[in-house]
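Here you go, one structure.
The other protein chains are all here in position, but one chain of the complex has been omitted.
Just so it is clear, A, B and C label the chains in written order, and each chain counts residues from 1 on its own.
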Amino acid sequence: MNGYRNRFAMLALQNAPLLLFAVLVIVFGLMSDRFLTPVNFLNIINQSSHIAIIAIGMTFVLLIAGIDLSVGANMYLSAAILGVFFVGMPPLVAFPLVAVLGLAFGAFNGFMITQLRVAAFITTLSTLFIGRGIALYFSGNKMVPFSKDVLTFGRTAYLGIPSAIWVFALVLIIALIVLKMTTFGRQVYAVGADPDAAAKAGINVRRVTFAVYCICGVCAAVGGLVSGSQVAVASSTFGFQKEFPVIAAAVLGGTSLFGGRGGVLGTVFGAVLIQTVENGLVMTNANPYIYPLVISVIIFIAVFTDSSRTTVLERLERRKIRVEPD
Amino acid sequence: MKLSRREFTVGALLAAGTMGLPIMVKAQGTKTVALLFDSLVSPFWVSGIEIMREKAKANGWETLENISDFDDNKQFEQVKAMIGRKVDGILIIQTDSKAVIPAIRAANEAGIPMVHFNRPPAESDAYSVAIQADNRKIMADTVQFLVDEAKKMGGKYKACLLIGDLGDVNAIQRRDGFFDVVDKNADMIEVVARVSTEWNADKAFAGLTNALQANPDINFLVTSSDFMHPQIEQVLQTAGKWHKRGEEGHVLFAGFDGDEGAYARLKDGYLDACGVQNLFLEVDMAFQAFIDMWAGKKPEKLLLDPGFVITQANLTEKQDEMWGYTVWKKQNG
Amino acid sequence: MSAAASVSAAPAAGAPLLEIEGLCKSFFGVEVLHKVGFTVHAGRVLGLVGENGSGKSTTMNIIGGVHQMDSGRIMFGGADYRPKGPRDASKQGIAFIHQELNLFRNLSIAENLFITEFPKLVPGLPFIDRGAARKRASELLAAVDLDIPPTTLVNRLSQGERQLVEIAKALGAKAKIIIFDEPTTSLTTRETDRLFDIINKLRQQGIAIIYISHILDDIMRLCDDIVVLRDGNLVGKALKADMTIERMISLMVGRNIDQLFPPRDSAIAAGPPVLEVRNITQRGTVKDISFSLRAGEVLGVSGLMGAGRSELARILFGIDDFGSGEIIVNGKALTKPTPTVCMDNGMAFLTEDRRAEGLMMEAPIDHNIALSSLQAYAGGFAHKIDSTRLNADVSKMSASVQIGARDIANTLVKNLSGGNQQKVVIGKWLLREPTVFILDEPTRGIDVGAKNEVYKIINRLAAGGAGILMISSEIEELVGMSDRIMVMAHGEIRATFERGAFDREELLRAAMWDGIRSNAK
Partner (left out) sequence: MTSTDVTAVSKPRAQAGWKRLLLSEYLVLVLTVFYFAVMWTIVPEIATADTLLDILRAMMPLLVVAIGQTFVLIVAGIDLSAPSIIAMASVVGASVLTGDGGYANGTGFEIIAGILAFIAVGAVIGTFNGLCTTRFNMPSFIVTLTTMMFFSGAAIWYTTVHTDASSIGNLPRGFIGIGQGTFFGGLPFSLFVVLVVGGAAHFILSRTVYGRWLYAVGLNPRAAAVSGVPVRRVIFWAFVISGVCAAIASILYTGRLETGTPVLGQRILLDVIGAAVIGGVSLFGGKGKILWTIFGVLFLTVIDKSLQLMGLPIASVFAIKGSIILAAAVIDAVRHRVLVRG
């Protein structure tokens, strides 16, 4: 009897974030009959894609216990360059070029962190300013419009699925393969768990560190592209303070800020969860003043349940010396 | 201690970057005016600062710039820095009408004329001149035009308003102007969505998409600033609701500011009306206020730019007064 | 051959696999290795002993590629050997199993085994062949007699099992030489036996082993050749047959330690016990524990790893909860013990893992010693610390436990040797003048000289009227120091022996009571 209840509690705890998600969906669904529709579902994913893409990159950085505050600036710089310099280019040429620029941005962060040993927080804090400054210089503070091709790409659906989701899915699949299926991916976890041990085990810690910042840079640029092609222009606040929702999405998805724990699937879940709440609030025509209040409360509840779960699970899974009969 | 060559190179480059700051040379005998903006997020401000730079140059004045990034305290610091540099006049666009009062006092104390551009300060004993568009009235007039159009066509309307940053007076005045008219016509127009954009294109995009998802029958759309037009176009296109006037399914659509995008959309027939702030006039008024104050005169504390509503009907007649048209003309040859 | 060679008395079979000559290394201008040279042969186990600070770890770190030598020469398999890093060393066939195991607890066994080189799905492409990894991991685990699925997370393994995974990793890297640095410090007796079986097997396969340990018994049991270092110099090199434990000790310390365990003249005080434990039970860890400890008594606690000894200590000091029972300290029952309550009642607790739970590694010595006593030196509304009084007492304490550092306010604990670190922890507790002192593995990982000093401190403390509960995995130590020894197994007290009735075999037998079941998972 007792054991049965325990098992039930365990099951509930282990799936706490999913339960929360389900509760939200039901509540919003009851409040608005347009919420629970396939179209709206697609819409939520579509809108969360740019955050999710950047958060996937951020997950790599967080897995090695790093941080990248410059993703918002990177986003803006990429979008500004796309809009200012790559005007006549077809998206198929321009997009990879922008991704390479994002990579270069990330590589600069990585270089500062691995070669000059500047703390990640400070490095990316300063590149946040520098990146934004350069982007503002290119854009002359003006709104940067994108070419027709980019805009068409942004609003086209292929096989009924918006382009942003395709890009998102592609990034997610690549990230999953890299993290789960390659030596590098496993080494990311090792470095995050214990960099000293990783160095002793013969892992090139600097190279792994450098690489994750490059990956984060690419993801930020791609996220900038996706967002830019949707919102049609990059204003001077494009990407401003995006680092916070991005990190929140990763942490909501169970990635630890202290490295070694988490994964991209959780991150995607976190990003979608946040967007679901925003969407639900609009669907139910809530007072805009309370948006940030509701969203923060829900993020709080999610993290709260996650922490209590970890605490309880740790207690339950403590190594037993004696096996007692029930 | 050994510096590797790489460390040395990077260090040297960074140092060179820091030292190579443009050397400021203060010209003798000319007037220097400080332009203190709180942001440059929309074309209105960007064009504004450009027009100011040009006109100041034409007057033979130097300009200094500072952007406060919506931080009232930082802006106060910037005013003090400008006082420290002993400029001849301070043009300021504050974020908060009350928080700017200490800055006005400081300028008064230093004997430096201060002009508020586009946003007036709150009542106080300090003296400064404010130039402002009559936001509430212009917005009300604009929405009135849209309502009249709606009446002509008949039927019921579902309205959506894109609100600006709820911490900004202009956003609030424009919102109030909108409701002044809409509330009077509640029998015909139901406001189904108020999208909070925080003056952020990306939020506007997401918010409007969600609003259209919840209310696919929205057919009356007003934005508090023209800079969000590209997002609106993108969302309406995606939803298959981007049609010209007179076409089946056209969404009644009004903007505010009068930027180049608004002109283009008016010309193409997508936009029905736009509340225009007369930017040229406002800059002239502001600079005239400086000249008056230097001459020892004391202009009125609040000088209003009446603005005007530009519509399909008066487009050709009024376009020369619309600053966005000038920008558009420059961009399109 | 260099001068060191003349000390040699080891005629080895065949050409040596590894030849070290004139190895020198300095840190911060301090020479830590001076012309060290010896040889390692395939199929033989070389024991490397010496006090902490003698240069053992540095020597091994050079061989393992962690540090670079300043001068000297190493020949490996007849060729010049100068590893660029740990990876390079392991590629060339030298595996180094560190004292603090180098495993990633968030990854599976298989992933740990192949973390630098996974089997690939398609050669040249970076994709892991998980199936092949699992299969090869199973084979390697079988080679070290570990019957656990390779997909198990390392987190879930016991210390001994993790050690075996490390060895499997070395085998996987086709190591010709495996270096063990203090491999048994956290192993149970049974796990140690198992490890030695595996090492013997490796020796038969022609692998050379370098084995570093403070446990001289183990060295004698396992090694073919023995090398002794002192202060960075090679002071002895001999075949096992030509070496005795006593000789090793005198070579190591440079003097004769007549008695590792100093005699104690004080007697157990009469009167009520300082600590009385009645029927402490906690589901899953300990059951029905009762004993009492008198002033001036040293009560040893023996048992295998995982017998519940540390868990009991943690319960007594209020770190972990307990279900039922009573803890009475100096006549007062502690109903809801927390470390603070226990400390206020005169208890002190030296934890088994000084890095994780004993010390602030990044803080100077004096701050560490003062940490537990701050309130006694503070007063007033703001609890301002009387630093004059505190510093004076801390310096006195530091001198009294003989911490070998000149500047206790500026030397960080992380820069101290293990023995000195342990003395810092002891000093921290002694500053509180405890009446009940729980010591969990007080001499783990510290050298003979420091051990001897720790023992003296324990005796002094007992003489001062404190009751001491000493948990140890070294039976010799318990026999040498205790008035009484309790043996724990499976979370229960299995037997208690009085001084005079101590018998190594009996102690072991009591500890091993269904040890097989308790360790099987």
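One rule holds in what follows: contacts are C-beta pairs under 8 Å (C-beta built on N, C-alpha and C of every residue); 3 or more make two chains touch, one makes a residue touch a chain.
Note that the coordinates shown come from a computational prediction; the quantities given were computed from them, not determined experimentally.
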**Item:** Contact list for the unshown chain, restricted to visible chains
**Value:** A, B, C
**Request:** Pick out which of C:C24, C:L239, C:A378 or C:A495 touches the chain that's been left out of the picture.
**Result:** C:A378
**Asked** Of C:H367, C:K423, C:K451 or C:H490, which one is in contact with the hidden chain?
**Response** C:H367
**Sole contact to the chain not displayed, among A:S48, A:T123, A:T183 or A:S235** = A:T123
**Asked** Which one touches the absent chain: C:Q163, C:T351, C:S398 or C:T435?
**Response** C:T351
**Fill in**
The missing chain sits against chain B at residues 1-3, 7, 10-11, 14-15, 17-19, 21-24, 34, 40, 63-67, 69-74, 76-78, 80-86, 95-99, 101-102, 122, 166-169, 172
**Request:** Quickly run down the residues of chain A that touch the omitted chain.
**Result:** 69, 112, 116-119, 121-123, 125-137, 141, 196, 244, 247-248, 251, 256-257, 289-293, 295-297, 299-300, 303-304, 307-308, 310-311
**Message:** I need the residue numbers on chain C that touch the omitted chain, in ascending order.
**Reply:** 27-30, 32, 52-58, 61, 66, 98-100, 181, 317, 319, 339-340, 343, 349, 351, 356-363, 367, 370-372, 374-375, 378, 382-385, 387, 404-407, 410-412, 414-418, 420, 428, 445
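Basically, only the chains that are shown with their structure count from here on.
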**Request:** Report the chain whose mean Cα position is at the greatest distance from that of chain A.
**Result:** C
**Prompt:** By C-alpha centroids, what is the most central chain here?
**Reply:** A
**Prompt:** What is the distance in Å between the mean C-alpha positions of chain A and chain B?
**Reply:** 33
**Asked** chain A to chain C: how many Å between their CA centres?
**Response** 43
**Complete:** Touching at least 2 other chains, the residues of chain A are none
**Request:** Over in the complex, which chain B residues touch chain A? Could you list them?
**Result:** 6-7, 10, 39-43, 46, 49, 163, 166, 192-196, 199-202, 204-207, 209-211, 213-215, 227, 230-231, 233-234, 237-238
**Item:** Residues on chain C engaged by chain A in the complex (per definition of touch)
**Value:** 66, 85-87, 90-91, 96, 98, 102-107, 111, 114-118, 126-128, 130, 283-287, 306-308, 311, 490-491, 518
**Asked** Which of the residues in chain A end up touching chain B in this complex?
**Response** 32, 34-35, 39-40, 43, 47, 115-116, 140-143, 145, 151, 154-155, 227, 230-238, 240, 278-279, 282-285, 288-289, 291
